[in-house]
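What follows is part of the complex, with its chains left where they were.
Chain nomenclature is as follows: A, B, C and D, assigned in order of appearance, with residue numbering initiated at 1 for each chain independently.
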Amino acid sequence: GGESSSSSDGTTVAAADQLKPDADLSKQSLQITVWDGYTPKELPQRVKEKLKVQDMKVALHATNEEAMNKLTAQGDSGVDVAFVSGQYAQALNAQGLLEPIHPELIPNLANLYPEATQLSYDKGNKYSVPYTWGTTGICYRTDLVKSKPTSWNDLLKPPAWAEKKVTMMTTERWLALPALKSLGYSVNTDKDEEITKARELLMAQKPHLLTYDDTTFGDKLVSGEAVMVEAWDGWCPTTDPKGNIAFAVPKEGSDLWVDTMVIMKSSKNKEAAHALINYILDPAIHSWAAENINYKVPNKAAMEKVKIAKGSLLDIPPARLLDGESIIDLGAASTKYTRLSADVQAK
Amino acid sequence: MRRSKLLYVPFWATYVFLYAPIAVLVVMSFNAGESAYTYEGFSLKWYGELAGDDRIMNGVVNTLIVAVGSTVIATVLGTLLAVGLARYTRSKLLDAVSLMPAVLPDLVLAIGLLVFYGMIQLTLGLYSVILAHGVFAMAFVAAVVRTRLSGADTSLEEASRDLGAGPVATFMRITLPQLAPGIVAGALLAFTLSLDEFVIAFFTIGNAEPTLPIVIYSMIRFGVTPKINALAAILLLVSFTAVIAGQRLTKIGESRAQD
Amino acid sequence: MSRSRGRRLGAFVFLTPGLTYLVVLLLVPLALVLSYTVFQRGRFGGVVYEFTAENFERLVDPLYLDVVIGSLKIAAVTTVIALLAGYPTAYLIAQLPRKWKTIALVAIVLPFWTNFIIRVYAWIILLSGPGLVNSGLKVFGIEPLELLYNEGAIVAGLVYSYLPLMVLPLFAAIEKLDPQLREASANLGASGLTTFRKVTLPLTVPGVLTGSLFVFVPSFGNFVIPELLGGSKSLMVGNLIRQQFLSARDWPFGSTLALALIAVLLVLLVAQAWVARRA
Amino acid sequence: MLKIDGVSRTFGDVTALDGVSLEIGQGEFFALLGPSGCGKTTLLRIIAGFETPDAGTVTLDGDDLLSLQPNRRPISLMFQSYALFPHMTVAKNVAYGLERERLPRQEVRQRVGEVLETVGLSAHASRKPAQLSGGQRQRVALARSIVKRPRLLLLDEPLSALDKKVRADMQLELKRLQHEVGITFVVVTHDQEEAMSLADRIAVFDNGQVRQVDEPIALYERPRSPFVADFVGANNLFPGVAGGSGGIESETFGELAGTPLTELEPGTEALLAVRPEKIELADENAARGLAGSVLDVSFYGGVSHVSVDVPGRAKPVLAAVQGAATLSVGAKVKVRWDAGDAVVMAAGQ
């Protein structure tokens, strides 16, 4: 690995390794960690064939926190490429755990939308490459709501017909998001009084919830246990055959989230890691994510290959996405959010 | 003596309570529909899906690797420890230490090991789970073997020495055979506990391919499909078979011993 | 003399391997956890070695203290229910003829051999909004009940998961009881109930204690069942600890919560040893 | 008073009791004597209500006992294995039965104190059973069953763990109880000497059946079957056929003097039994007697046992002589007895 050093702008702290573009990939093997179902099942097989790497293993994490834990709580995690959301990539980089991206090894970076290279958590994609992006909103049952949700307050102070039929996410920043936005604050605020206000709102909301749910809120809508849930756009099952599930971005606004790919500094297979990212950015591969997990991908060439139904969740242009406030890592102040999440859940 | 009929109410209630959910699982595993909740006719398709699910199959393999590995460690070390504690020390403290993992909540051991592995910057994997399972499994083996030892008669070993056997011959020919049922029971317990252990494995497996409980945990967190019911039914079938086979074997063993 | 040298060699050969293992993989980790309670959190897990009392302050914050107390309550209720169901069951099993005794006992532990999480999951199928119980109720025209995501569901799951751990030690204690003691009591004029109160119960107290401990400990420290059946809305200490370690990455506070867990258990263990010695 | 009629009980293929009938009178001290496993304990357990007979009736003063729950029967049973409550002190164990009768505490305390005094355990009143020696435990069990002063007291091997001295004391104590309180005793023992020294009457059991019920001296001196003759006390048995003069005709020894217990047809198979203490060891030149040589002399304190090898007999003839015997091993002697001291009975019973 290279030397680590803090630089004044705080963007890159790890020095780049010397990588060989012509390294023999058949001597390298890959370990990635990614959300369940976030990459094609046969990806390892195809990567092995295409890149001629020795082996490729996929570990799964359920949440960003789990991934962070794996990547920081042990020595060499053994992971070469990790999929984490933007602000976590930023935090990992601040720890000096990431290898700077060597653009020369990823020609497919050219496929990205220009907007996707200027995201606030990592301007210029110095240490991360975006994989999917989207926003957070309210996902609901059109047949079970008495009125369409339009405001975060519909979720935070559910009307009687939604009593104990709404869910929220607990992942720290997304737990706070509805409250912060409904109060008119930035999702990236580090002001104690604003966070306290949000906390009160969330505490007051808790008795009216069905449960907290970060992973299966879609199922709960389908089964009818819930009628309104806080959801990421792609995980809102608008494609459900019964066709009675819809997604709305509340009027107070929301975020722009990006799930990224990063290369670990500890990786011993950095050439293969770059080759993998390059392979994923291939339109043929990257479009898989849009088609199968219903998340938009920041890959112009890929999106052009996808058949997009009018008004579907995929039918949001990058420019509109940028209306959302990009979540960035807050450094030491991020612990205020973990604390907030812990406190609200403990109540 | 006569006993009250009233006692049979909680007795049967207990069994119904234990088996009703399991029966539901099994029935639903033959569900033709997609829902885990509503039965829509008979089908074996979930069994087919299960067989095709590499994650589950690999989970089974990994679970067995961990269970066998930790059982071997626990059985060897736990047996030695039990003999040592019973025969060579009177320390209450050592006793308590050896029993501690058995009464320590999984979670505490799990975070302890997480912290410790992190501290020594170990790369986690199946072997770190094996080591971790070894800790509590050893406590159970030691406890079971000790119970056996405390029932055992030291005069047997003395008799052996008296009849001219040295310390090693005595250990091999008298002590070990005496302990054998305890060792087997302890090993079985260790194996069973490891098979089902989730928390410690979850904390100490790192990026390695997960054990079955972890696979199931993440499957359930990402939603429920009748595939899990099929898995439950198969696990149940395997357990029943193992129990019945075990019964048969001990019966044969016993009748041999009678000759 | 040579015999004491033999003893020392024996102690070394038998005790060293196991104890070394336990020191390295149990005592050192626990010591680390305990030491973390006085340090500050690192941002991404781990600690910053600066002393602070903040973790303990936070522990007694009603927000968290209530969770600890709530968990104690849930674990206690679970234990009592398991005891009430387990005692008569164990009692009857112990009276069964030999052949049936084995079968009844195996039937008690058999669910243990399927996966723990699958067993919990069965309760989701039973209790959830569209689940079986509610479907059944619907047939009778009863509105669906909120059976899942509350403390009742957690207790049901815990009792279900750990009932065998109650029955086994109770069985061992009751089975060991000389039936002639009960006969002697009857012979001296005691009714069935008096015999139970004066002879059977006092003599099986150690089994009651062991069983209670075996149920209480994993219930108190559990996080899977509250998460799956309590919907992470009704949290227990286990969830908090897990959350601090895996989500919040606040190891010192997680360690402090774990310390509280250990402290409660130590109190129970000491109490158990005390009662067992007097019994 | 206690009437047992045709009681049978089998366990699987073991017949523990096979049509047992007995009548035991009010205030009687009755002993059940027999080898291990002959059904003695089973009979007591049926009387106490812990075992149900397959057939037969048991009545106490005419009332059917079998239909009563064990705790309603006016009977105390002292268990062969004591069955002391391990979690109670000696005093609590003894008080248990009295407390069930809801007697005033003062009275309970007093009676417990008295009975512990009687069995010599006052000093151990506050110990737990585990802290007592075997003999002391047995005395607690005894105290616990006698303190209730039941109408019928069943004792299963009550003194087997006691050493000679304490045992003698307890025997006296039991007899005193019988006389003073008028309790009816049924005592099980496999120790013939104890049965004989304690009981008014003895029932000899074998294999679930009653072989003979008699007073001790009658049983000893006039056993009605070879089994009883052999089991009760030591005996020297000689097989043969009943002779004309009252004795028997032995194939090897010719005519042997004896007294028949019942009229025997001359020529029927018979057995002659002589007690060791009735055997006289005469000089080898004596006129009468079976010639033999001394095989072994054992000194047993008050008496010595001399085994005499008599050619023609597989087992040596046993003679008991007072004090230390002056004979030495190998000495030639003649073994003889008076016709009145030898009993003749029909064989094969």
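A few remarks follow.
Just so we're on the same page, a residue touches a chain if its C-beta (ideal position, glycine included) is under 8 Å from a C-beta of that chain, and two chains touch if they have at least 3 such contacts.
Model, not experiment: these values are computed from the prediction.
Taking the complete structure file into account, the protein chain formula is A x1, B x1, C x1, D x2.
Everything below uses one rule, namely that only the chains that are shown with their structure count from here on.
Shared contact partners of chain B and chain D, listed by label, are C.
Chain centres here are C-alpha means, and the one lying farthest from chain A is D. The chain pair C-D and the chain pair A-C differ in C-beta contact count, and the higher one is A-C.
Rounded to whole angstrom, the centroid-to-centroid distance between chain C and chain D, based on C-alpha atoms, equals 56 Å.
Between the Cα centres of chain A and chain C there is a gap of 37 Å. Note: centroid distance chain A to chain B, computed from Cα atoms, is 38 Å.
Counting partner chains per residue, chain B has residues 1-2, 35, 37, 114, 118, 224 touching two or more of them. For chain D, residues that reach two or more other chains under the stated contact definition are 50, 69-70. On the side of chain B, the complex with chain A involves touching residues 35, 37, 114, 117-118, 120-125, 206-210, 218, 221-224. Residue ranges of chain D in contact with chain C, taken from their complex: 48-50, 69-71, 73, 75-77, 79, 81, 83-87, 96-97, 100-101, 144, 148.
Across the complex, chain C meets chain B through its residues 6-7, 10-11, 13-15, 17-19, 21-22, 25-30, 32-33, 36, 45-46, 84-89, 91-93, 95, 102, 106-108, 110-119, 121-126, 128, 130-132, 135, 159-160, 163-164, 167, 179, 182-183, 186, 192, 213, 217-218, 220-224, 228, 238, 241-242, 245-246, 251, 254-255, 258, 261-262, 265, 269.
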